[in-house]
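Apart from one protein chain that is not included, each protein chain of the complex appears where it belongs.
Now for subunit A:
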Amino acid sequence: MLAVDRLGVRAGELDLVTEVSFTVSAGERVGLIGESGSGKSLTATALLGLLPEELTASGSVRVAGVEHELVGAPERLLTKLRGSRLAMVFQEPMTALNPAMRVIDQVAEAREVHHPGRDRVLVEADALRLLEQVRLPEVATLARAYPHQLSGGQRQRVLLAMALANDPDVLVCDEPTTALDVTVQAQLLELILAGVAERGAALLFITHDLAVVATVCERVLVMYGGRVVEAGPVREVLTEPRHHYTRGLLDASDLESTDEHGRLHAIPGTVPAAGEFPSGCVFRTRCGRADEQCADLPPWTGVPDHGHACWHPVGGDS
């Protein structure tokens, strides 16, 4: 349904995302994980062709049934595909809705854009039905409210309703639950899963929360320094990671294991700023296993959707 091949994002001379390749089939749920600054959101934004002006994308993004390559596609084509074939839920529920427009009008607009000429009364009925589907409470009242009168979780429901408005083939969710309480988060994840299941849509789910990936996704891509460092089925990647970065992420999330001081494990150092990643393996400056060999870029071992890029994989070469 969605095929991404050697996608890159550059700011002038600076590579922010490099050679990201993956596919998502209809009905499949793929996670994209990594720390802040690893290039997850940029990858998602590039898929929809919504990068800020100063950034440029390269490589290839294709959607089933569309002749044209999406990277560098004419704006007219992208405008037609966005919101109908490709939809996205953004991470900031507080700022992603227009503060000066009633909620129902914003949902109705998502319908209207792709159904020009549809009767206004019908469009409003569609919008109300969508808001009911995402279980917006007191829908009759809250639909007429402005975004600031809604809670974070309610706003995120509205954003989901907008994204699902035209039954997209591909739904991209960029940290949709990060800003929410854990209880609200669980409800929203269920809605997203139900939404894509009903429509048989492909889901690309971006998060830094491993527990969320484990619940939502079948496959996962681990990103660091703008590159995919490991990919594979969720169960395998989260139980038997091959890349030391994935290993580090897992250790950091494991509440039962601690270091000799009784503290939770952490990956040493911090994510470097864009452009400050080392040559060769992007993770080698923070990796305990790094040696001279890591100064050369490790090749991808395995197939695009299942493999890793590491000279010294966890568990040895297999």
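Convention: contacts are C-beta pairs under 8 Å (C-beta built on N, C-alpha and C of every residue); 3 or more make two chains touch, one makes a residue touch a chain; residues count from 1.
As a working rule, contacts and distances are computed from a predicted model.
**Q** Missing chain's UniProt protein name, "2-oxoacid:ferredoxin oxidoreductase subunit beta", "ABC transmembrane type-1 domain-containing protein", "Glutamyl-tRNA reductase" or "Xanthine dehydrogenase family protein subunit M"?
**A** Record says "ABC transmembrane type-1 domain-containing protein".
**Q** In the whole complex, not just what's shown, which of A:L42, A:V63, A:V123 or A:L159 touches the removed chain?
**A** The single option touching the absent chain is A:L159.
**Q** Of A:R29, A:R82 or A:R157, which residue touches the hidden chain?
**A** A:R82
**Q** Among A:E19, A:E35, A:E109 or A:E218, which residue is in touch with the absent chain?
**A** Missing-chain contact among the listed residues: A:E109.
**Q** Need a quick check: the contact residues on subunit A for the chain that isn't drawn.
**A** Answer for subunit A: residues 48, 50, 52-54, 75-76, 79-84, 87-88, 90, 92, 95-101, 109-110, 113-114, 146, 148, 159, 162-163, 165 touch the chain left out.
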